[in-house]
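This report refers to the structure that appears directly beneath it.
Let's turn to subunit A:
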Amino acid sequence: MINNVETYLYIALFLFAIGLYGVLARRSLIAVLISVELMLNAAMINFMAFNRFLAPHPAVGQIYALFIMAVAAAEAAIGLSIIVAIYRKMKSINVEHATELRG
Partner candidate 1 sequence: MVEHVADFPYLTCMLLAPVVGLTIILFLKEEWHFLIRVVSLSAAAIALGLSIYTFVNYDTALGGLQFVEKYEWVKSFGIYYYVGVDGINAPLLLLTGIVIFTGVLTMWELENRVKEYFAFMLALVTGVFGVFMSMDMFVFFLFYEIAVVPMYILILIWGSTRKIYAAMKLTLYLMAGSGLIIPGILLLYATSGINTFDMIQLHGVHFAPWVQKTAFVLLYFGFGVLAAVWPFHTWSPVGHVAAPTAVSMLHAGVLMKLGAYGILRVAMFLCPDGFQYWAQLMALLAAVGIVYGVFVGLAQTDLKYVIGYSSVSHMGIVGLGLATGTVDGINGSVFQMFAHGVMTALFFSAVGYIYDRTHTRMIYELGGFSKIMPVASGYFIIAALCGAGVPGFASFWAELLVFISAVKVFPVRGLIALASIVIGALFALRVVQKTFYNEPNPKFIHFKDVSPFLGLPRAILVATMVLFGIFPRLMLDLIKSAVVPFVNGL
Partner candidate 2 sequence: MSAWFSDLTLLGCFLCMVLPIASFGLIMIFTRNNHKLSLAISLLCSTIPLMIAWSLLYRYWDIAEPIVYNYDWILSDFIKIPFGFLLDPTSLLMLTIVATISWLVQIYSIGYMEGDPGFGNYYAFLSLFALSMLGVSISSGLLQLYICWELVGVSSYLLIGFWYEKFSASEAGKKAFVVTRFGDVGFFMGLAILTIFYGNLEIANINSAAVAQSMPPWLISTGALLIFCGVMGKSAQFPLHVWLPDAMEGPTPVSALLHSATMVAAGVFLIARIYPFFSASPEAMAVALALGTITLLLSSTIGMVATDIKQVWAYSTVSQLGFMIMGLAAGSYFAGYFHLTTHAGFKALLFLCSGVFIHHFGTNDFFVMAAKGGRKLIIPMVTITIAALALSGIFPFSGFFSKEAILGALYHHPNKIWFLMGLFGAFLTAYYTFRVIFVMLFPKNSAPEEKHGHDEPHEEHHGVPWVMSIPLLILATFTIILGFCQGYLERFLLGHTLHHEHNYLLLVSAVIAALSGIGLAWLDWGSKKAKCVGFISYVPALENFFKEKWYMDHFWRWFLNAFIYGTFSRLFTYNDRRVVDGGVDTVAFSTIGSGRLLSFLQTALLQLNLLFMVVVVAGVGLYLLMGR
């Protein structure tokens, strides 16, 4: 019962929901960034799970996982640099203060 695909999917769902909540609810940009990483990890777990139980070829999901890791690293770098830039300009990393583009 433990070692089947659904268990992993539930874990991933849980992780994704936490990440989504973090993105939507936390006001600090750093926390938002961390939450995004959680969501990416949830996707990664999904890939690994499907690969383990369903895919004919054993390597495809792992390759995607590696890709996601690379993307996450790039995203973290760019995201952090944007946050630093925002901090320099606003003296704050609160999302609600970044309102320059209000219509």
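Keep in mind how these were chosen: all candidates are chains of the complex that A comes from, given by their letters.
Brief remarks follow.
Everything that follows uses one rule, which is that contacts are C-beta pairs under 8 Å (C-beta built on N, C-alpha and C of every residue); 3 or more make two chains touch, one makes a residue touch a chain; residues count from 1.
Quick caveat: nothing in here was measured; it's all calculated off a predicted structure.
Of the numbered options 1 or 2, all belong to the same complex as subunit A, but only candidate 2 touches it.
Residues of subunit A that touch candidate 2 in their complex: 20, 23-25, 95-96, 98-103.
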